[in-house]
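Below: one structure in structure tokens.
Apart from one protein chain that is not included, each protein chain of the complex appears where it belongs.
Naming follows writing order (A, B and C), and every chain is counted from residue 1.
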């Protein structure tokens, strides 16, 4: 497992909002050590329907609880401020769930995170789960199960679909990291791939990509040079028309670049197995693991 | 000697302005390795009356010359930009001569310098001289001579006066650092004191202060705890009236704080010899050195 | 002189708010970037307002590219010639985009053309300058193109480093650096996806001016960019009607030419569903991402939008409930089926509150698929049945 485990102490920024409160409850139900919420002006209250204390500032919450991670559910225009607050308070992993943050703000937040050497996942991401241990974000915990498959993805629900296929095929997961669908983001594939490559609990890596940009091409190159575990990839948007943004801000084929075909080609050239459907991902993972056992 | 020596390669930002050009010539005459000037739009020309090439950007100048220091003579409202340019280009010592930089800009420049771990001297300072080796700034080289006295000062011409007294008394100087008279500055006394304390060429340290703020009180405390070489101090403004700014933006006795008396008191309590006139500084230095020889 | 209409494609160029040239130039002027004198007209009579010298440049104001090649830029040596052009140009539709007005400028005496833009660099994760000393050709294939990442906080030296890298010197270096500084500032302050000057020209009198401009405003920032309040409606004029409607409802619809209407929650899953439909021999009629946290109301709006498309024979609704609760979706379905009992639908529901949803839909006659592949196969097979 990477980044998070059952000992990870987690703050939730924006825990008293509708979405923040709902997912705080779900995280607690999953077993996540949520140690505090942060909402300015609501300090001293509890996150609705929980026993989790709300603090006014991250600094106060961190001092009181020893949290090392923060999950952000704050509204998009407040996310830069809240993220920097967490970074400056000494948080070492920031998971930004918020969708719709203007790219200028994201770029600034990323520059702060890099400067301080902080891990930042997202924005516009489902979060990270180490099945059976902890869940930070909005992933539906019940479709995951512990196992040796490391998952990294730009997508949300598509990740769930593939996790479901893996779980149904009895291929449990070590950790699943949703890096988010925005063009500018904190964590890119290589950082997650490196972590999985060094993780004893991970045997096979599943990389889920989509059209737009060239992150998948770069990830393929990275895998070729730095990853010695088998990788199975799935790329969404094989039939997407060029020039149209497919939901995610990042999912657009621009000037003939960023097609699924180009990405799948790069993956294959890097020795990565490319699946065409979610269930094929599970099949390929299963086959690769059998081969590993034989070796 | 500290910070600079005859091998130090120096750029001059604003070298084509009236003051920049005049002092570039004087620095070269002193023996300073001025390797380039920087003035945007003047790239390809020479600094007037010299053979020093002018570059458009610090990056270009640094790449071409291998300079490690930059002396700033740019106008006050351009100093922040020019200083950050030097820092981002990889300069490791920045000497800001410019006077009249708004404090907001200075504070920002200082924050950049700290972030990158760059030495920044000034602003509104005469610069730094290692007599017989190199001169960065506007100090009159002819009144200094090589020797074992390390000088650090918030003042300009007063420093020259005391250097003159030292030189006249045959007490040459290892290095003299003018940290500048503005309230917000890059280098404070402790950084210079530490360097002198660790410097084999320095036997005695002369600390020149003035009214305003509490930098001298803090320096006294620092000397007491960290400096094992003898220190002689001189504080200007013993007869200054409270509430009036005496030339320097920093030289003001506010609310009964920052008086010369308070500073001299702190110095004496830290075991520092306090002189009341420039010539007394020289006398005390001479006496202390005789005592050192005896030990 | 060759007019240049190509531009750097920014992420989301086709859906974020694209401004007309005249709007971009007003913004440039507000931020201190020189643009030619101009008037904007829609009728011939307004030519009387021209208060600068002939010959004139008359340019169709359209949101699409390829204007120059399509004849949307014309020159007039005198009033008579201008009069004869106005009607023709106003009637033009270029790349599906109707001419909104005409921008009339004195024809500028050009010494040299350059290219300058600021956009977001997804690989570096920061804004970036893109520039070329030699403009005037298709910018994406331009070999003299250089880039310069823009760190935060910004200081003007970055613009000078850019100008230097472009190969400029002397007064020209300072002029271009000053424009680049302003261009970044407006890009940042107005939350743009793209601020582009193409061409940036040096005139015969050695001024540096923006001869054409393109600005794309990031949709996510419209809530805080008060100056664009109310602009969005007008700038969606070229979108197909249902896509425009979807956008207003916060749904992401892209219409395609097949007959299977696809609705999912989440962009990746929607694309994956499209891909599977195609792989199993079907033909997607649209992409509709109802969003990760869509509720009853939003789901219903999504189904109704797809239902309006006459080409769609069967609707495939694929919901994997994570944030979206299955029962919310079931509510929407019940409501929709009441009004449209004959609509051919395939529904895959799985995830949060799946049990509740199944109970609610027990009487609806809808067959629920827990498995995606089976659902897709069913939809494809339904799409091939003659009605």
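General remarks:
Assume contacts are C-beta pairs under 8 Å (C-beta built on N, C-alpha and C of every residue); 3 or more make two chains touch, one makes a residue touch a chain.
Note that the structure is predicted; figures quoted are calculated from it, not measured.
Within the complete assembly, B:140 is the residue of B:48, B:90, B:140 or B:172 that touches the hidden chain.
Here one chain is not drawn; of B:153, B:174, B:197 or B:259, the residue touching it is B:153. Within the full complex, the residue among B:133, B:161 or B:203 touching the omitted chain is B:161. Contact with the undisplayed chain is limited, among B:104, B:198, B:226 or B:291, to B:104.
Considering the complete assembly, chain A touches the hidden chain via residues 40-44, 56-60, 80-82, 84-85, 88, 108. Even with one chain removed from view, chain B keeps its contact list with that chain: residues 19, 76-77, 99-104, 107-108, 110-111, 114, 126, 138-140, 143, 153-161, 164, 181, 183-185, 208, 210-215, 218, 234, 236-241, 243-252, 254-255, 260, 276-279.
Heads up, the rule we're going with is that only the chains that are shown with their structure count from here on.
The touch graph of the protein chains shown is a line. Relative to chain B, the chain whose mean Cα position lies farthest away is C.
Measuring from the averaged C-alpha position of chain B to that of chain C gives a distance of 55 Å.
Separation between the centroids of chain A and chain C, computed from CA atoms only, is 27 Å.
One inter-chain figure worth recording: chain A and chain B are separated by 51 Å, centre to centre, where each centre is the mean of the chain's CA atoms. Within chain C, residues 151 each touch two or more of the remaining chains.
Touching of two or more other chains is recorded for no residue of chain B.
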